[in-house]
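Note that one protein chain of the assembly has been removed; the remaining protein chains are unaltered in position.
Up next, chain A:
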Amino acid sequence: MLWVDKYRPRTLDKMFVHEEIAQNLKKLVAEQDCPHLLFYGPPGAGKKTLIMALLREMFGPAAEKVKLEQKTWKIDAGTRTIELELAMLASTHHVELNPSDAGFQDRYIVQEIIKEMAKNRPIDSKGKKGFKVLVLNEVDKLSKEAQHSLRRTMEKYSASCRLVLCCNSSSRVTEAVRSRCLNVRLNAPTVEQIIEVLELIGKKESLQLPPGFAARIAAQSNRSMRRAILSFETCRVQQYPFTVNQAVPAMDWEQYVSEIASDIMKEQSPKRLFQVRGKVYELLANCIPPEVILKKLLLELLKKLDSELKHEICHWAAYYEHRMRLGQKSIFHIEAFVAKFMSIYKAFLIETFG
């Protein structure tokens, strides 16, 4: 098991970060009145951990007995039936799924599953009608239609099921859905918190941590707990006992992007642009999301850039990121950004150095 999973806090009491929120949630559950919940926050902030702990708080250890199901849904859509296959993780009390995996047919999934869950409501030991919890991941990636149908079904079946939604950015969730949920924002953990956690893990694994080592990992982690723990484990595999100035391995794709960035800084010509395109292609073929590439590339470029130009470059990066969302093929826009950067940078070089 990866350390990320191994040292994941299981209960609300044991949460390392967001302790306050955890306590509030605990009170909420204790009062037996749980509204729909929407957790949002940057990756690695602990949304998933919190949700799992919350479910355990609600249903006890039974919530942890989950089973993976590949379920085929037959959906009657007017004139034809659509068959959709979607993986879901289910216990007796909750179902977890990722509706955006269904692609453009996501709205059928949302409706159908909620309907089905509403049909067979569990009855708890006291004979009272209980409710099931439906955990939907990546709600921000749902289509607008799916979010609308989510809103309707939410109202209709609110007696029989509770929704727990989870996403990175609440701005891509429609107002209607947001207003029907209790919004819980989870901040990224601070560097100090990450250091604390890493040192804790180090103690439990009985590792000797040289001073400042955890701090360096934390600094590289982008304030993502998951990222920090993963690279901590990577370091452990690479070299143990740790040395004081052991390099923290960067993600391979990030290295690749910084290579691209230095390529761009070295030469500004159509030929080089073409080479850059080839490299971006390799990243894309490995399913690295284009937004992530563009963002990382911008950060790498900014590192090496004269502060005079930073403003303009950021402007163009934002411009082409928007274009990317409007367009179909991201490479066109990434390339346009690179070309624009090259053009600006070259003009700058000529101006300053003649």
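Convention: a residue touches a chain if its C-beta (ideal position, glycine included) is under 8 Å from a C-beta of that chain, and two chains touch if they have at least 3 such contacts; residues count from 1.
We take it that contacts and distances are computed from a predicted model.
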Chain not displayed: protein name in its UniProt record ("Electron transfer flavoprotein subunit beta", "Small ribosomal subunit protein uS13m", "Cell cycle checkpoint protein RAD17" or "Cyclin-H1-1"): "Cell cycle checkpoint protein RAD17"
Among A:Y7, A:W253 or A:F348, residue touching the chain not depicted: A:W253
Chain not shown: contacting residue from A:A22, A:M117, A:V177 or A:L273: A:L273
Touching residues on chain A - with respect to the absent chain: 1-2, 43-44, 48, 51, 68, 70, 87-89, 96-98, 101, 135, 137-138, 141, 166, 224, 226-227, 230-231, 233-234, 237-238, 240, 249, 251-253, 255-256, 268-271, 273-274, 277-278, 281-289, 292, 320, 323, 326-329, 331-333, 335-336, 339-340, 342-343, 346-347
